[in-house]
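All protein chains of the complex are present and in place, except for one that has been dropped.
Order of writing sets the labels: A, B and C. Residues in every chain begin at 1.
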Amino acid sequence: MTSIADLPAVERLPYDIARIRRDFPILKREVASGAHLVYLDNAATSQRPVQVLAEITRFYRDHNANIHRAVHTLSVEATELYEQARSKVARFIGAADPREIIFTRNTTESINLVAHAWARKFLKPGDEVVVSEIEHHSNIVPWQMLRDERGITLKYIPMLPDGTLDLDAAQSIITERTRLVSITAMSNALGTIVPLDVITARAKAVGALVLVDGAQSVPHMPVDVQALGVDFLAFSGHKMLAPFGIGVLWGRLPLLDSMDPFMGGGDMISTVSMERSTWADVPAKFEAGTPNVGDAVALGAAVDYLTALGMDEVRRHEREITDYALRRLADVPGVTIFGVPDADRRGGVISFELEGVHPHDIGQVLDTRGVAIRTGHHCAQPVMLALNVPATARASFYIYNTTAEVDALASGLEEVARFFGVK
Amino acid sequence: MTSIADLPAVERLPYDIARIRRDFPILKREVASGAHLVYLDNAATSQRPVQVLAEITRFYRDHNANIHRAVHTLSVEATELYEQARSKVARFIGAADPREIIFTRNTTESINLVAHAWARKFLKPGDEVVVSEIEHHSNIVPWQMLRDERGITLKYIPMLPDGTLDLDAAQSIITERTRLVSITAMSNALGTIVPLDVITARAKAVGALVLVDGAQSVPHMPVDVQALGVDFLAFSGHKMLAPFGIGVLWGRLPLLDSMDPFMGGGDMISTVSMERSTWADVPAKFEAGTPNVGDAVALGAAVDYLTALGMDEVRRHEREITDYALRRLADVPGVTIFGVPDADRRGGVISFELEGVHPHDIGQVLDTRGVAIRTGHHCAQPVMLALNVPATARASFYIYNTTAEVDALASGLEEVARFFGVK
Amino acid sequence: MAESGLLEDLYREIILDHYRQPRNRNAAIEPTCSADGANPLCGDQVRVDVALVDGVIEAISFSGQGCSISQASASMMTEYAKGRTAAEALHGVEAFQQMMLTGVAPDIEGFDDIASLVGVAKFAARVKCASLGWKTLAQALAEGGGTVTTDDGSR
Partner (left out) sequence: MAESGLLEDLYREIILDHYRQPRNRNAAIEPTCSADGANPLCGDQVRVDVALVDGVIEAISFSGQGCSISQASASMMTEYAKGRTAAEALHGVEAFQQMMLTGVAPDIEGFDDIASLVGVAKFAARVKCASLGWKTLAQALAEGGGTVTTDDGSR
């Protein structure tokens, strides 16, 4: 295992948006109408830079082999690359030890892993798990399934009308019976940044663990698990320049050690006999079967790319774009923006409606102008229910987006209004 | 969803080994010693042809987006490519309906999915699951975990000294209490091809379901699920020219419909409220969270590649290589080959020992000659126990291997014997 | 503008007309059978009420919310169905689905407005929207009514 200290340092690059955009050839694409792509669906998935794509090809063309301590050259190289990627991810989120990084498919699997390997082992009927009303379905459904199977109680911190959490209510909802608070760092539907410090302080005061759904925070802002003082962090590679199919669960080492495995199979065992098996140490214990070596290595490259930009700069850039977009969209007649109107308290995600036009139609018309946004419930139906809308339109930004693209969105919305005869 | 009938036909190509090898640039690699790579670790993972690598890059560079019915162009394209890959896989294994194809990470996850979503729902204490002594750990450990959690009984069809299954014993081990027979189509440790027809006939006679671990059969021989008459089939993309990180569970549609979900999260739901959720239809019900779209699309390309060669030709080629290797290695003094000495009854996998030399040392010396084999227990410790060896050396073949490479292995083994002073 | 052609292909004027002024929407009728339809990922919802007398659709009403395509298509569906026998109406449902599949407007009586939806066939994601009202009608006419969804789980 490559130690974090042995990793090569990543050289910091200036935040040059023109250079960044050149790394993403898909941004030069045209859609059917001939319009240029304006990709504003980054909360769903990011685009991938050539550096990451080159890493995938390089891995398969030069080093591809299964890992697991084989003796031949390719396998030794593949193993080294895989473990180096683990260390890069550990460094990226400030983990103390690379063994705290479990490679999964995505955020969803990371959360399900905790629901199975930790919660099903340690929780008893009557124990409480607390989530919030603004969670992604991935941080609701696994706990509902656990509730229905094991009789735990599932509670929600409510959302206020402005899309933030009711922190006063949180104080009384998190009780001595709470064993886990599983909470998003940033809402993918509204962009709300959750004050993790407040939630974590209360959780720690009652002795509960904290799982952070970092699907929208790790790609977009500096995250340091030790500074956060939480216990688990889940996130997805595909939202942070890496390929689909690779995600991460970070957990504190003693905690991971105390857990049972999730899936059984090759590589997660120490010994197997027909009668019984014993488990490997973490992280292998949680990585049953052949892992996604290629995409893990590519995640390492993605993390290097972001590190070179600097996550503080990534956040600064997105805050600027968001601030601009909040003001620009508010000027479009008929547009209502959901959530806090303050770029300091939200990430680069803007959900909105246009009076008299269904989100699906907004998205369709924008698409003919090359502007890619998402419409629907964004896997956050409780938020839609609370806002009393069937769906919203959502624009979301990343490192390569520009204010010119925000303008394209805004003028597109003006065209939508005209087209549908909105007065 | 692309229907199977709408897929473009794949043109059959002649089996031209020189052309095939050109598609795998890694085969031209050298190892540290300067020797050319002779890749004989295909049972662990295959190499990937340029066609598959190009498909990955093309997907990310031209069509990358998250799927799930979004309205913008990229997402529509990505969704189509993903569903087309599902249909290609369905056609490849003779499935009746693309909805019967669930994308997973690998064989291991596919089997765990059945152990959770089917077995934990339908099996009661005292019900029996039958596996065999020659299974990969991936088809043992999930059932041991189920046994320890739910009190089912786990039984093994024993292995005979020649590495085949004791089919007489199977008749009495599979009983009226047997609910599932989970069996490999081909042993990755010994190459034994299991007579699935015999096992399936007995299972059906007692009303048990049959799960086939096809990790070593689907890549290497024609497989038709309807002709087999089984209920589930699990396999991994990475052993059949596709990237890591994508696997398949095939199941009969009514059976999949009857099952509970495995993991909870986005995209596997129909509706979510804070109180309760309802599930999407298959296959979405079993694909929680953002799927590995890129690698699924690449699996489609891999399946096209194999289809163009023809799986009958793939099997013919491997049978020839295996037949040659069985005879060639038997001539090397000190070599003992495990398993049936008959290429008609085994796949392209040869486990052996060299008297007086530990497998690890065999692998090491061969590696300096560029010959990549695997040494160890091959995730089949019960087989090692039955053979009474701590480990074996294993050479395994695929579409690009040649008899010249078998010669390189054989002369490498002669060098090993000389080096360690084996008389 | 380059994109206008494409857009107007999808959103023909007659469609926007049905969207802005839906026919038979929330009509006061005395239904003999009904069904609900939903397109969960889009949020489209449609309810269809039918007054079936001696096998003839004497009156029909739809209600619900959703995108222009789903609402306009439901509106057109009610105009088509009204006054026809159940068998004729089901034949229309069939013809509509066929049009979505093939992208070719059928040359049948009563499909003049409806044929304007042919452009939807080019937009995979919208076919479900357009089909919702029609599928719900078929469900209402089928024994027992009930709920349909155009979400076939295939993403």
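Definition applied: contacts are C-beta pairs under 8 Å (C-beta built on N, C-alpha and C of every residue); 3 or more make two chains touch, one makes a residue touch a chain.
Keep in mind that what you see is a predicted model, and the values were worked out from it rather than measured.
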Touching partners, among the displayed chains, of the absent chain: A, B
Full-complex contact with the absent chain, from B:Ser33, B:Ser258 or B:Thr336: B:Ser33
Omitted-chain contact residue, chosen from B:Arg58, B:Arg120 or B:His360: B:His360
Sole residue of A:Arg12, A:Lys28 or A:Arg69 that reaches the chain not shown, by the stated touch rule: A:Arg69
Chain B residues touching the omitted chain (full complex): 32-35, 357-361, 364-365, 368-369, 375-377, 384, 390-391, 419-421
Residues of chain A in contact with the chain not shown: 1, 67-71, 75-76, 79-80, 82-83, 98-99, 267, 270-271, 280-285
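The rule is simple: only the chains that are shown with their structure count from here on.
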From chain C, the most remote chain by mean C-alpha position: B
Approximate Å spacing (C-alpha centroids) for the pair chain A, chain C: 38
Rounded Å distance, chain B centre to chain C centre (Cα mean): 46
Contacts with 2+ other chains: residues of chain B: 68-71, 75, 267, 271
Where chain C touches two or more other chains, by residue: 41-42, 123, 126
